[in-house]
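Quick one: the structure is below, questions incoming.
Of the protein chains in this complex, one is absent; all others appear in place.
Showing chain A:
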Amino acid sequence: MAEVLVYVDHVDGAVRKPTLELLTLARRIGDPVAVALGAGAANTAATLAEHGAVKVLTDEAAEYADYLVVPKVDALQAAVEAVSAAGSLAAVLVPSSAEAKEIAARLALRIGSGVITDAVDVEADDKGPVATQSVFAASYSTKTRVSKGTPVITVKPNSAPVEAAPAAGTVEALSVTFSAQATGTKVTGRTPRESTGRPELTEAAIVVSGGRGVNGSENFSIIEALADSLGAAVGASRAAVDAGWYPHTNQVGQTGKSVSPQLYIANGISGAIQHRAGMQTSKTIVAVNKDAEAPIFDLVDYGVVGDLFEVVPQLTEEIKTRKG
């Protein structure tokens, strides 16, 4: 059976959930071979094996953390060459994080292959994998395939379930020779994002967001309280972020995160096209807005026309009561 390379997104050996989803998709196409780079890479193997990786190629060189993007492109290229030489390579799957997308594109150019970004589904087909993308703020859905070379496809979070599928997960050292460009952009400092204790925005099953209607950073505690009652992540519109009420890392939309949770609750958000671009593929959408004409109501499964300062705390109380 052909092999599929899966680029592993991990933090010091802790595999991030979108990578496990990639393994589910990779198994539809062939045998997943994972590539894990940087500090802690070898520690990813057990989790990856549990979810279907037949092999885990690792390299823990310092260059991956010290320089931007290019060392990882060099490594993936080495992995592509190693796997192609030993057998047949059906595709390279990469999570759709900002960095991994850049890695995927440069890799594709180097190996003479087409690249598809932000797929929401990948299916096997006799002419090679077919990717589904959601475009124009999710108003269209396209099916695209790579017509030249080995398909390189980046996949958005929440595009597939995480499935247990135990495989060997044999760890092998990947031998990488860094290119002249590898050390071009130096990372001179790194400040890890503080953990809020809440689920990761892009990975959460439920997202509770606040917009301009929240009217002040102190009022975001109402949004956070609702989120916590549901075990949800907190999102914000750009208006709320630009006003300085909530961090940019929580922004949902075209220039923020794209989310696709089971449930999205928009509070005091009008539903501008750029916001919709980041949440329109959510399974169930709920909104609280005092303006009955707000465009967000065109998307909702359930909407409450009302003041969020009344409706949201009541909802939070009710959830707490019901959950006991």
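Just so it is clear, a contact is a pair of C-beta atoms (placed from the backbone, for glycine too) under 8 Å apart; a residue touches a chain by one contact, two chains touch by 3 or more; residues count from 1.
The rule is short, and it goes like this: contacts and distances are computed from a predicted model.
**Student:** Given the options "Electron transfer flavoprotein subunit beta", "Urea transport system permease protein", "ABC transporter ATP-binding protein" or "Acyl-CoA dehydrogenase", say which is the protein name UniProt records for the missing chain.
**Tutor:** From the listed options "Electron transfer flavoprotein subunit beta", "Urea transport system permease protein", "ABC transporter ATP-binding protein" or "Acyl-CoA dehydrogenase", the omitted chain resolves to "Electron transfer flavoprotein subunit beta".
**Student:** Sort through A:Lys101, A:Arg198 or A:Arg212 and give me the one touching the missing partner chain.
**Tutor:** A:Lys101
**Student:** Among A:Leu68, A:Ala165 or A:Ala225, exactly one should touch the missing chain; which is it?
**Tutor:** A:Leu68
**Student:** Check each of A:Gly13, A:Gly169 or A:Gly303 against the chain that is not shown and name the one that touches it.
**Tutor:** A:Gly303
**Student:** Which chain A residues would touch the chain omitted from the figure, given the whole complex?
**Tutor:** Residues of chain A in contact with the hidden chain: 11, 68-70, 73, 97-99, 101-102, 104-106, 108-110, 112-118, 130, 134-149, 180-181, 184-193, 202, 206, 230, 248-249, 254-255, 262-263, 273-274, 277, 284-286, 288, 292, 297-307, 310-319, 322-323.
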